[in-house]
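Left out: one protein chain. Kept in place: all the others.
Then we have chain A:
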């Protein structure tokens, strides 16, 4: 089980949270201007990286708020969490990425 640090509530067990998928996928400002392929990219295509992944979590059994996390998908190590709306931070733990591969 992951220990996830909610930016508002602090470190809590994973069971308090719900996973929200890849972060920083902004809804297009003018959907009707998009081609079908661009709309499919927004809806369905994902980076799914083997390594650092910026992702959304929601603290459903806590403050209820969405926030973002940077996690290594190879080791499941959570590098950092940050508030929604903030830019993706630099990897503060470059030693972490790819560990346990």
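The rule we apply is simple: a residue touches a chain if its C-beta (ideal position, glycine included) is under 8 Å from a C-beta of that chain, and two chains touch if they have at least 3 such contacts; residues count from 1.
Keep this in mind: contacts and distances are computed from a predicted model.
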Looking at what's absent rather than what's present, what does UniProt name the missing chain, "Polar amino acid transport system permease protein", "Sarcosine oxidase subunit beta", "ATPase" or "Phenylacetate-CoA oxygenase subunit PaaC"? "Sarcosine oxidase subunit beta"
Can you work out which residue in A:46, A:61 or A:83 touches the chain that's missing from view? A:46
It is residues of chain A that touch the chain not shown, namely 1-2, 14-15, 18-19, 21-22, 36-37, 39-41, 43-50, 53, 55, 71, 73-76, 100
